[in-house]
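Left out: one protein chain. Kept in place: all the others.
For reference, chains read A and B in written order, and residue numbers begin at 1 within each chain.
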Amino acid sequence: MSIVIQNVSKRFGSFTALQDVSIKVPEGELVALLGPSGSGKTTLLRIVAGLEAADCGTVQFGTDDITNQNPRDRNIGFVFQHYALFRHMTVFENVAFGLRVRKWANADVQARVMELLSLVKLDILAQRYPSQLSGGQRQRVALARALASSPRVLLLDEPFGALDAKVRAELRQWLRRLHDEYPVTTLFVTHDQEEAFEVSDRVAVMNAGKVEQFDTPDAVFESPASAFVLDFLGNVNVFHGRVQDGKAHVGEIVFDCPGPENQTFGAAKVYVRPHDLDISVEPSEGASLQVRVTHLRPAGSVTRVVAVSIDGQKEIRVDLPIGRSRELAIRKGDVVFVHPRRAHVFAPDYAI
Amino acid sequence: MHKASLAEPHLPSTLPISPPPPPAARRRPEGSPVVRAILIAATFGIVGLLILVPLASVFTQAFAKGLGTYWQNLVGNAETRHAIFLTMMVAPIAVALNVVFGLAAAWLIARFRFPGRTLLITLIDLPFAVSPVVAGLVFVLIFGLQTPLGEWLLAHNYQVIFAPPGLVLATTFVTFPFVARELIPVMEAMGPDEELAARSLGASGWQLYCRVTLPSVKWGLLYGVILCNARAMGEFGAVYVVSGRIGGLTDTMPLRVEKLFQEYNQPAAFAVASLLTLLALVTLVVKVSIEPRVRQEQERDLPPEISQEKA
Partner (left out) sequence: MSVGVSRRVLPGFSLTLGYVVFYLSALVLIPLIACVLKAASLGWDDFWSVVWTPRARAAYALTFGVSFVAAIVNSVLGLIVAWTLVRYDFPFRRLVDALVDVPLALPTAVAGLVYASLYVPNGWLGQFLVPIGIEGAYSRLGIVLVLIFTGFPFVVRTVQPVLAELDVETEEAAAILGATPGQTFRRVLLPALVPPVLTGFALAFARGLGEYGSVIFISSNIQFETEIAPVLIVSQLEAFAYREAAAIAVMLLAMSFTLLVVINLLERWSQRHA
């Protein structure tokens, strides 16, 4: 069952939470709504759930227009950031809740609940109360509860936000594997870029009530549609330059810009990711920037280099693969040359 | 109802801090508007019938025969005048005694750990579990004229039972927990850090108490005082037993109301009752207006534990 969101807008008083948002979540896919707080991602999720009403626009599950439907009639599953488990009920009864209110027979309830509990590996804890479980266990109960009545759509609101880092990482992978095995159309909200990329089939990057880009994680990372997206997804070096005759000039370095040849925009920003910069001891072909290395730090499979341009004005970050940094044998204080392999150029209103 | 760290068992103080009004909440999943209307109507009905009607009745009946009679009832009758005077004397004394106790107890319980601390907290709550009549009774048993102590006192021209000192004792007993119970959570929320800092700067005990502690708990203290006072002035059962019902000597205002009622003098009884009701309303108004500040004192952010000093 796909989710089709069309032209949804929502305001709270004078605050615009969503502005004409349209997304289609293909059936069986896991899509992440990624963005900073205030971007509208949670509001959008709650509108899909029926917990908020959109001011205008429609939401469809497949071909059913459910825009005005009650949450309880939508047959969805929802997982809250803080679990929202029923404290006075056992794990079993929590998971069984959705079935009991639909008047399932006892035997059927028993079978289905135990099936789900073994799916989330909590069958032995069925008679415990939520207060006796860890955060990660509680969230798995919440997930089992949401899946119990075979919802056509699964919605998760920052499901791992309240957990500590290690548990978060484990549950993330576990969620992905679960989805691979039982592909329910899933929409989940997160502000953690790593999480979105690791888990989802597609990512919708949101900002200030709009969707900046909606594509696979790779596409979003490699071809960001706007400055916001680029900036939001990890560290990036920003250079201020000018576009002339279809090329971007930053100091002496000239970047190729895709797009019509004789464009002249005036000021533009050039974004270069740390791993798209290379360091050499000699100046290279095509201009490069002369810098002095101020910090060197190993970080996993890369060496993080922080350098300052010779005129002291600009700090630049470069991520060198470990092999390359050994090869260069640079040290703090060395003067080296930095040149970009790839860049993204953005003028104020355009992406090139 | 703020329970803070008072170890159980306990009863709420008789005027617990109301929870703060709920913030403009996220819309809850819709309930039926019919149910809402019924419940609101029921609430108005319940509160109206249970509380507003009696309140209105007090004042209506008091003024039933006109303002002149009302005034006459209050000041024209010697015994009534004395009753008012007696209440105004006994209650503040009881409150003052309990304030001193409350301050001492709060300091002791909030700042120190010692064997028997939990027992102490329980004992402070004890008067809540004792019927007022029993409270009066126990003092009669000790100081009554039939006991050796009573006889000794009489021989020396002191009288406790059937005299104002007995009234003070009984009232103090009954209102005993109030100030302490309001102060303890406030002092615990405050934490000892400021006092320790003052100590390290060389302040003596009294200095740090007066300059650091008291200003920080002033709202909780005030709250406890007004509760204590309201209860002290309104106490009936305990005082009834201890007083001997000697009109003109040992009748406080509540007792006077009862006597006037027995004499079928309704307007006068209601006149005195109206004064007491006015007191109750004033107490409530003061309570509501200082409640936010008391809540602030009770929910103060705790300073970090001294033992976990950050580098």
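What we mean here is this: contacts are C-beta pairs under 8 Å (C-beta built on N, C-alpha and C of every residue); 3 or more make two chains touch, one makes a residue touch a chain.
In this text, all values refer to a predicted model and were calculated from it rather than measured experimentally.
J.: By the document's own contact criterion, which visible chains does the hidden chain reach in the full complex?
T.: Contacts of the unshown chain, counting the full complex: A, B.
J.: Consider the whole complex, including the chain that is not shown, and state which of B:L55, B:V75 or B:M88 touches that chain.
T.: The one listed residue touching the chain not shown is B:L55.
J.: Which residue from B:A78, B:L141 or B:L214 sits in contact with the chain not drawn here?
T.: In the complete complex, the chain left out is touched by residue B:L141.
J.: Spell out the interface residues on chain A facing the chain that's missing from view.
T.: Chain A touches the missing chain through residues 49-51, 70-72, 74-78, 80, 82, 84-89, 97-98, 100-102, 129-131, 145-146, 148-149.
J.: Touching the missing chain, which residues of chain B?
T.: Residues 1, 4-5, 8-12, 14-16, 18-19, 21-22, 25-26, 28-32, 35-36, 39-40, 42-44, 46-47, 50-55, 57-58, 61, 101, 104-105, 107-108, 110-114, 120, 123-127, 129-134, 137-142, 144, 146, 169, 172-173, 176, 187-192, 195-196, 199, 204-205, 209, 230, 233-237, 240-241, 253-255, 257-258, 261, 266, 269-270, 273, 276-277, 280-281, 283-284, 287-288, 302, 305-307 of chain B touch the chain absent from view.
Please note the rule applied: only the chains that are shown with their structure count from here on.
J.: What is the distance in Å between the mean C-alpha positions of chain A and chain B?
T.: About 58 Å, centre to centre.
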